[in-house]
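What follows is a single structure, written as structure tokens, with notes after it.
One protein chain omitted, others in place.
Then we have chain A:
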Amino acid sequence: MGSRASTLLREEEIEEIKKETGFSHSQITRLYSRFTSLDKGENGTLSREDFQRIPELAINPLGDRIINAFFPEGEDQVNFKGFMRTLAHFRPIEDNEKNKNPPATEPLNSRTNKLLFAFRLYDLDRDDKISRDELLQVLRMMVGVNISDDQLGSIADRTIQEADTNGDSCISFQEFIKVLEKVDVEQKMSIRFLH
């Protein structure tokens, strides 16, 4: 396993990923070994079944959506670069990064990008709005089967009413950001492991 890992992951690739995501060298190698351990088919890419084999993910209410988030539009396999790109959203934000070399494009783990990632998990049809139905689906996944649709519906209505500022009874990305302005997203959406 070890030797295969080192031959499959070339230095240039590591450099590329480092530049794109901001992960450190040791991080990348560590996550690569995780990638290969998940990759039962040993073909350098992960499929949905590989993810579903993770036991805790199966009982996670949002398991399916999280898995989907790794796969780019319409594809069924994700390579290591794509894997890292998704995980990069959860890197902790560092203050001194701004001083060193301000990146040309916004880093993947900026507050806005983190929120965008979360937003896209709600907004399946990618129309940049969370509609009532989409919200209902997420609520249903989170509360289980014992609660009636009507009660969930009223919660969804209440949620949209609170957040909606332009009256289109959907939550747009801007409204989403505004609602979460009091939540410490930098802390909530970061995993220390990926530091």
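Definition applied: a residue touches a chain if its C-beta (ideal position, glycine included) is under 8 Å from a C-beta of that chain, and two chains touch if they have at least 3 such contacts; residues count from 1.
Everything that follows uses one rule, which is that contacts and distances are computed from a predicted model.
**Student:** One chain of this complex is missing from the view, so tell me which of "Geranylgeranyl transferase type-2 subunit alpha", "Glycerol-3-phosphate acyltransferase 4", "Sodium/hydrogen exchanger" or "Exosome complex component CSL4" is its UniProt name.
**Tutor:** The correct option from "Geranylgeranyl transferase type-2 subunit alpha", "Glycerol-3-phosphate acyltransferase 4", "Sodium/hydrogen exchanger" or "Exosome complex component CSL4" is "Sodium/hydrogen exchanger", the UniProt name of the unshown chain.
**Student:** Of the listed residues A:Thr29, A:Asn79 or A:Thr159, which contacts the missing chain in the full complex?
**Tutor:** A:Thr159
**Student:** Even though one chain is hidden, which residues of chain A still touch it in the full complex?
**Tutor:** 31, 34, 37, 51, 54, 56-57, 59-63, 66, 70, 87, 90, 92, 95, 118, 121-122, 138-139, 142-144, 146-151, 153-155, 157-159, 161-163, 179-180, 182-184, 186-195
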